[in-house]
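A single structure is presented below for examination.
Every protein chain of the complex appears in place save one, which is left out.
When the chains are written out, they are named A and B in that same order, and each has its own residue count from 1.
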Amino acid sequence: MTFGSWLALVVAIVLSAEVVRWLRHRALRHERWRRFFRHPTAAWGCGILTFLIIVAIAAPLVAPLDPIVQPDPVRLKNHAPSLTFLMGTDVFSRDVWSRFAYGARVSLGIGALGALIAVSLGSCVGAVAGYYRRWVDAILMRGVDIGLALPRIFIVLMAVALWDRLSFAWLTLVIGLTSWFATSRLVRAEVLALRERDFVVAARALGVPSSRVIFGHVLPNAAAPIIVSAALSVGNVLLLEASLSFLGIGVAPPRPSWGNMIADGAVTIYTAPWTTLFAGLAISLVVMSLNAVADGLRDALDPRQDPA
Amino acid sequence: MTAWLLRRLAASVAIIFAVVTFVFILIHLAPGDPCIVGTGEGVPDPAVCRSLIRQFALDQPVLVQYWRYLVELAHGNLGYSFALHRPVWDALVDTMPFTLQLAGAALLIDFGLGLALGIYQAWRLNRLPDVVLGNVTLFVYSLPTFWLGLILLLLFGEKLRLFPVGGASDPVLCPLVDSFYCLADRIWHMVLPAVTLGLVGAAGTARFQRAAMLEVAQQDFVRTARAKGLPERRVVLHHQLRNALLSVITRFGLTLPFLLTGAVLVETIFAWPGMGRLTVDAILRRDYAIVTAAALIASSLVVAGSLIADLLLGFADPRIRVHEDAVVDIVTA
Partner (left out) sequence: MLSAMPRRYELLPVVLAVVALGGCERRQLCNAPDCGTLVDAAIGEPGTLLPASTEEITARDVEEQLFLKLADVGMSMNTIGDEDFQPLLAQKWEWDGPLTLVFHIDPRARWHDGQPVTAVDVAFTYDAYSDSTVASPYRAQLKRLASVTARDSLTAVFRFRERYPEMFYDAVYHMRVLPAHLLRSVPREQWKTAAFGRQPVGDGPYRFVSWQAGQAIELRSDTTFFLGRPGIRRLIWRFTPDLGVAVTQLVADQVDVREQLVTPTMIDRVRTAPQVKLYPFAGNTYTCLAFNLRANGDTSKANPIFGDRELRRALTMAVDRASLVKSTLGDIGKVPPGPMSSLLWIWDPEIRQLPYDTAQAARILNARGWRDHDGDGVRDRDGQPLAFRILVPSTSVLRRQYAQLLQEQYRVIGVHVEIDALDPGALQQRISSGRFDSAILSRSNDPSPSSGITQTWTRGGIGGSNYTRYSSPEFDRLVDRAIAAASRDQARQLWRAAMETINADAPAIFLYSLDNVAGIHRRVADVQIRPDSWAALLRTWRIPPDQQIDRDRVER
């Protein structure tokens, strides 16, 4: 660790603490957002996520070394964590902390992008099915049934194995395209209820085009469950990417992702457990934070809890 | 009810059919020489290759192959695995019991532990045990299964040597000493993989159960019971629990398939000779006969799970509904 990277790390920690404090301060003004922070876990979740996002964005600053360079595979491999190597070195003598920071980019990136694809697609399909009902609904939902009937990891494994190694973009796309089924069901249920509400009926009666009704009136009112499911999706996509990388068919080496850090470290887990340990902890913390935030959002966005 | 059930059954069969078709098409879209694919070691002689292609009609158009596959399937023939040198059915029969045992044990941990924790938390609501357990279950629920497996293996297998580090039984003593020893040995081998697979689910179930109990707690009949001055323990155990359990039943039906897919990674880590490992190996070595059969079985299980869940939900008291997103939680898990 160089002085600069220590400094950047401290700044990242302070910054994320400040962000949480600022959020909490703002939240005091709104009943809904006060509910979000009712559980301390939500605040912690926000803090951890903010910290890791800062680390991901500022990876070149917080990481002292290039994550793929192998400085000296003979003498520097499998070093235990120390002040020089914050999280130790791996079997290739690469700095685990640097890989961790750059891995955050890849893992969080796939998580966010994959979830974005999944949630947008799921929302659109769900809204269309719920809004048009009848045969459109029937066809789309049977499709969703089929998608749900085949375990996701299975489809992705097949896609990856059949077309050899997928590039980063394709991997994200395949994960996103196979993760939207549950969201679409959820949104459909919401839309089915919403389309009978007065403002939707009124808009339709006024002859507003269907697409405007769906995207202008229906979906914004179904935002709450969509946001919650988006938060959960990020975690799920992250876990899926990690599983694939662990099986050796996710993100291609030498580019670090938390999943392939676990896979690289699994070989030396008995002699140098730190590689596996920190990457695994990071995934758990992110998923946990996302779950906590989703819990908070659910409370905050629950209309039943709004004061009458 | 019967009509509904029949319709539901027909839909299930249609879904499985669609899944098999989808997988079949996906496989045949993939690049690769059908002759070289899946024959294992060595290069076959061109003559052998041609005879294999004829024997399994690999030179026919996809539609013809698909039709032949369906006909064979209707006769209960799942095909032949070149890589394993044996019929797919044999390979499945060998591995399926192991996966079912593992999934059964994990299910037991999932719901035994999960329900107990959830109920305990609801009983001690917002007090220290509830808060501590709430955080613990939140953390455990977020663990990647395969990572948990690695860590448990490291701690209990390698460092403490309390449990074996892989395999389903001791090949030396188990087949020779009497069946009781063998049973104990099997259980001993199953502990780590089952805990790995069950623990994450148990945390989820605990959270779900606690939420369901709270949901019920706000319903009128519970408030009435409490207002009547019934002791708190009686209110929690009799009124809340009995009604919250109904919603847990639906979770039960939905969990089964996810245990089976979770087994894919756990079986790989613990060298468990089950279907999950068979499937991953088959996908990686492009052993398509096994892949298609595994897709068939996996989708059948998922469909059966949701069918059971629907059935149970139909029997459940319609007054009691856990709110939607709790259910979605499980579906995306």
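Basically, a contact is a pair of C-beta atoms (placed from the backbone, for glycine too) under 8 Å apart; a residue touches a chain by one contact, two chains touch by 3 or more.
Just so it is clear, the structure is predicted and the values come from calculations on it, not from any experiment.
Chemist: Just one of B:69, B:82 or B:208 touches the chain that is missing; which is it?
Modeler: Touching the chain that is not displayed is residue B:82.
Chemist: Considering the entire assembly, which residues of chain A contact the chain that has been omitted?
Modeler: Here the touching residues of chain A are 68-70, 73-74, 77, 91-93, 164-165, 248-249, 252-254, 266-271.
Chemist: May I ask you to list the residues on chain B that touch the chain which is not drawn?
Modeler: With respect to the unshown chain, the touching residues of chain B are 33, 36-37, 39-45, 47-48, 51-52, 80, 82-86, 91, 94-95, 98, 157-158, 161, 164-173, 175-178, 180-181, 184, 268, 271, 273, 277-278, 281, 284-286.
What we mean here is this: only the chains that are shown with their structure count from here on.
Chemist: So what's the Cα centroid distance for chain A and chain B, whole Å?
Modeler: 24
Chemist: Tell me, which parts of chain B touch chain A in their complex?
Modeler: Touching chain A: residues 11, 14-16, 18-19, 22-23, 26-27, 29-32, 134-135, 138-139, 141-147, 150-151, 154, 158, 257-258, 260-261, 264-265, 268, 279-280, 283-284, 286, 291, 294-295, 298-299, 302-303, 306, 324-325, 328-329, 331-333 of chain B.
Chemist: Which part of chain A faces chain B closely enough to touch in the complex?
Modeler: Going by the criterion above, the answer is residues 41, 142, 145-146, 148-154, 157-159, 161-163, 179, 182-183, 185-186, 189, 225, 228-229, 232-233, 235-236, 239, 242-243, 246-247, 249, 262, 266, 269-270, 273, 276-277, 280, 283-288, 290-292, 298.
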